[in-house]
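Report on one structure; see the data block that follows.
What you see is the complex with one protein chain gone and the rest in place.
== chain A ==
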Amino acid sequence: MIAEETARVLPAEPSALEKVRKILFGRLDTMLATGIIVVFVLIAVLAPFLAPYDPLAQSILKINRLPSSENWLGTDQFGRDVLSRLIYGSRNSLLFGFISPVLAAIFGTLLGVIAGYFGGIIDRLISRVIDLLLAFPELLLAILIAAVLGGGFWNIIAVITVAFIPGFARVARAQTLSVKQEPYVEAAIAVGVRTPIIIVRHIIPNIMAPIVALMTLWVASAIRIEASLSFLGIGTRAPNPSWGNIIRDGLNSLFGSPWPIIGAGVAITLVVLSFNLVGDAIRDALDPSTAR
């Protein structure tokens, strides 16, 4: 279906942005997913105004309460309001979700372009390191680095970023190798344009489509990895809430109140699913290699 649409719009040469817009709002499921993402972003941004309580404030007198008009999703084993923790938790989850893939895209693209453009020993050096990192699944790599660095906001950002860099570098290198052969690049070299200018002006803009597609897909993975790390106790540090550690804390008092786990579980599922749907749509729109 996508291929047909692409075929139909191709003669008009629409800009990438238009294609994205068409994909995001052209289909019901992606539109719904986009809507969910927008809602969660708003929740994260407006957390202080939306959360009914301080997410850290404990109340020993109301432990493990079930949902009520006072606490919509009940309280956890320390008497903290579950809804407020989920709302504030969305900040951590989304921040990780956005910052890490963007950083990974920047560093990974840079490495990939350098390797692809210069070739030779530089290429071999970078590629082997990337191969080495690629040998580990992202989550495993993240756990490894987190175990060494310890938890904390920036450490986890760094962890997820490093885990994602190899993927971007791989794609960027492959794209650079093909773009490098294009006549316009050869022409630029011939007229004596300096290398950094060639890379910035001619190479990078022409390899961006798959990179952006990859980036949106990995937002979902980043949120998932952050939740996994926090669940394992090496992500967001207590008492700060993140969806992962809300589930972790909730497991201890599963029979006290299941609502922390249900709430955070639903939130993670919704957001990850939405980003995956939107990411797929963007990839289909931007990346010609997947268009059938």
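By definition in this document, a contact is a pair of C-beta atoms (placed from the backbone, for glycine too) under 8 Å apart; a residue touches a chain by one contact, two chains touch by 3 or more; residues count from 1.
Going forward, contacts and distances are computed from a predicted model.
One chain of this complex is left out of the view, and of "Acyl carrier protein", "Diguanylate phosphodiesterase", "Formate dehydrogenase subunit gamma" or "Sulfate transport system ATP-binding protein", the protein name its UniProt record gives is "Diguanylate phosphodiesterase". Set against the missing chain, the residues A:Ala57, A:Leu140, A:Ile197 or A:Val266 yield one that touches it, A:Ala57. By the touch criterion stated above, the residues of chain A touching the omitted chain are 56-58, 60, 63-64, 77-78, 150-151, 233, 237-239, 251-257.
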